[in-house]
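Structure incoming, see below.
The other protein chains are all here in position, but one chain of the complex has been omitted.
Order of writing sets the labels: A and B. Residues in every chain begin at 1.
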Amino acid sequence: MEAKRRLSPKGVLRGNGVPIMFFFLCALGVLASGKPFSFLLQETISRMARNSFIVLSLVIPIIAGLGLNFAIVLGAMAGQAGLIAVAAAKIKGLPGLFTAVVVAFPLALLLGWAAGSIMNRAKGREMIAGMILGFFMNGVYMLVFLFGAGTVLPIKDPRMILPQGYGLRNTVDLQVVKWSLDNLLKVRVGPISLPLATFAVTALLSMGILRLFSTKLGQDMRAAGQDFRIAEVAGIKVDRTRMVAMLLSTVLGAIGQILFLQNIGTLNVYDSHGQTGTFAIAALLVGGATVTKATVGQALLGTFMFHLLFIVSPYAGQNLLGSAMVGEYFRAFVAYAVIAFSLALHSLQRSKMAVRR
Amino acid sequence: MAQEYVLEMRGVSKEYYGNYVLKGVDLKVRAGEIHGLVGENGAGKSTLMNILFGMPVIHSTGGYEGEVLLGGETVRFLTPGDALAAGIGMVHQEFMLLPSFSIAENIKLNREPLIPTPLSRLFGTRLSRVDMPKVRSDARQALDTIGLGIDEMLPVLGLPIGFMQFIEVAREVDKMGVRVLVFDEPTALLTESEADQLLAALKRIASSGVAIIFISHRLEEVLTICDNITVLRDGEVVTTTPASGATIQMIAELMVGRQTERPDLGQRPIEPSDDDIVLELTNLEVDMPGEEVKGLSLSVRRGEILGIAGLAGQGKIGISNGIMGIFPSRGSVKKDGEEIPLNRPGEAYKRGIAFLSEDRKGVGLILDRSIDSNISVVASLVKGDFLRSLPLGLRVRDRKAATAYAEQAIKDLDIRCTGPAQLLRHLSGGNQQKVCVARALALRPEVLLVSEPTRGIDVGAKEKILDLLVSMNRKQGVTIVLTSSELAELRRVSDRIAVIYNGKLVDILSPDDSNAKFGLAMAGKKVSEA
Partner (left out) sequence: MSLRERILKTVSDLGLPRVTVILFLIGLFVLGAVQGVPIADLISNSIGRFGMNAMLTLSMVPAIQCGIGPNFGLPVGIIAGLLGLVISMEFGFTGFTGLFTAAVLGLVLGAAFGVLYGNLLNRVKGQEMMVGTYVGFAVVSGMCMVWLLMPFKNPRLIWTLGGEGLRFTISLKDFFSNVLDNFLAIRAGAFKFPTGLILCVAVAALLYRLFEYTRLGTAMDLAGQNEQFARAAGINVEKMRVTGTAISTAMGALGIVFYAQSYGFVQLYTAPLMMAFPAVAAVLIGGATPKSAGISNALVGTLLFQTLLAITVPVTQSVISGDISEIIRLIVSNGMVLYALTRGHGGGNNGS
């Protein structure tokens, strides 16, 4: 049960500026792309299927006061490690997917614990610390797979290992698990095919998150997220609560990345996780979330709109400016701009609150 | 006999690094009694409450002496959690409310009633559901107890400040088994009608059997609702008296202190008089949070040491801050007959006025820079001193001159350090203050405004700084406006003392005037009105 909110038409408009603007942007993009709506819808739906999970995993840290979880890439790395293991061991289908999750789980916990500790030590600077941690871990990840694969990690398949005998190749084929979840329950609705199993998993997560926030743990997170000092004085173990939020987010991030990759079917070992954080965060913000507030609905709406724009941009770019590449650069620009804008807005709100006190 | 008092503090003493801030304090409160605790800042009220609350700062500095008894049994609280569990609650001045939570959620913060779930049985209580309907009803009950009819599901964000205070009270009241409630300046941020409502709520709470300790500077309120009053001064209990027999004058006089011998400070070539006014304040209003000035007119004689006294929160600190343009101000300030533009920091400096702020850390210290930098920086920026010219007309800081000056200052003021290049961060509080004084001196001001110069400084350094101020006045003719909570200090060095109450000037007294006169003035009453 949320506190009553005073609604007014102006307030609704102001509070949801970003998604409304984005809606118009998408509409323009759809028109400019010249592509049939059913095609766009299909593309967007399949992108939604594989991306929603990870966007949802960002909701929890926001509510717990950790801001935008730029360290979600750590979860993605754990997920990828799991898939590498499965690809090396050649476990097929759903069992393979499941094994990937099982392998990724302890890794995600470990990395999540590292991220949570850093966040607790850098209170007030969680986002930049998370971002830098992400870069740092990328270095460690590269170290592990460029020098550990084939040596410490027993991977022998010459299609995965570089000719020098160690070091993972850039591309790992995920044929073994490709579409394993998607195909489980594929349903056709008119011209659109829906991977229901994947959607079901996402729905399960959504409900789980809603459920979480009706528990004491969720209440504590909401308290810590608003003002960790006051929460601490009231006796809530703020550091522990934030840690749990990070652990959850990282583990969910790992699962999310696995879901994502089982749809794509190929793993770019050193690249796939690169834009994961940026795009997921941008998507969440597009849906109307802010650095301090996020809901399941915003995550889903944002994923839809963000990926719709993603798809139409190259086509629109081709039609409007004669270059599809411009469209591709445009969508990256939009992602960064949305994040920059939200961060700026967040800072403005914080100074206003400080003045009021 | 022992059960008569819910709370008893016997012979409580506390020393910090050899300095006794509490000496043998006795305090006794019965169930249902409202007991007022009054005293100047630094009298020991906060320390006493910190001990009652088991605050870590007490134990990390050697604990306390004496006994605390709750319900007749000796207790020793080592953490605030212990005190809370034993039934001691505190309503702070700072609101500890979460803005996006509803009133009900705030009242029940971290004490929410829970419903177990299958997951919670496996993984721990934090996975239990929050029983929201019960959160609502408990909150409703607490609010009704104190007589506040507001909708408990409204978010706290945007509520008037008065309401926030009530919610804080409701939260304490909701705590089961609360036996003693401490209210620290509860009406400081309230309007008059809100304050009345709060006091009525307090009476209601007391009648339910809770013992209340009421700390306030608003003596009228204290007299209105308290059954008994304890006056603290310099860490000792001056008296404990029933409120019925007491008057404001009496209480203020007791808070204020003993008269001390005034040493001979030395002659001046021309003694200050009303014929030569250096600073003229007319209807000055300053919006300094907690120390508002609400229409003050005052003349400062050239060459005098003018003390500015008054109880905390009454506005004495706001005066200097307003003159220096640090807080929004209105009215008129004239130096040597010329108007100084208000709200423009730096203007006062340009006209030969310097300021030694009470907020040293905020407005006084550049911790990561050297002593000589700290001393010379304002002078070089505002007056162009300590600069040298380079070819092409470029003017840069003269490090050599600054260092030489600093070395002299270190000698003159006895600043304990490794040299002018040492970072200010590494000096003790007292020595940092001396650097601030040196900085003020480097500006060669005509008028020096000094605010709480010896607060938080050890005894030895205190003497030194006061002597320094007197010497500046006597030898260099600097007019000094000294604002301080320590009346004894003011009476020692000032020529005249202006007493401020409720943001306005009450009276200008002589250091020799009686305690009674000072007491009255501090409480807002001029002698003739008594």
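One rule holds in what follows: contacts are C-beta pairs under 8 Å (C-beta built on N, C-alpha and C of every residue); 3 or more make two chains touch, one makes a residue touch a chain.
The structure presented is a predicted model; accordingly, all values stated were derived computationally and were not measured.
Shown chains touched by the hidden chain across the complete assembly: A, B. When the omitted chain is restored, the residue from A:Asn16, A:Gln42, A:Thr99 or A:Asn138 that touches it is A:Asn138.
The residue touching the chain not shown here, chosen from B:Arg76, B:Arg369 or B:Lys475, is B:Arg369.
Across B:Val377, B:Val470, B:Ala488 or B:Ile508, the residue that sits in touch with the chain not pictured is B:Val377. Seen from subunit B, the chain kept out of the figure touches residues 324-326, 344-347, 349-350, 355, 357, 359, 361-369, 377-378, 380-382, 384, 387, 394-397, 399. Across the interface with the omitted chain, subunit A contributes residues 118, 121-122, 124-125, 127-129, 131-133, 135-136, 138-140, 142-143, 146-147, 164, 167, 321, 323, 325-326, 329-330, 332-333, 335-337, 339-340, 343-344, 346-348, 350-351.
As a convention for this text, only the chains that are shown with their structure count from here on.
For the pair subunit A and subunit B, the distance between C-alpha centroids works out to 49 Å.
Taken in their complex, subunit A has these residues touching subunit B: 1-5, 214-220, 222-223, 226-227, 230-231, 233-236, 353. Remark: subunit B residues 81, 84, 96-102, 105, 109-110, 112, 114, 117, 120, 125-130, 132, 136, 151, 153-156 touch subunit A in the complex.
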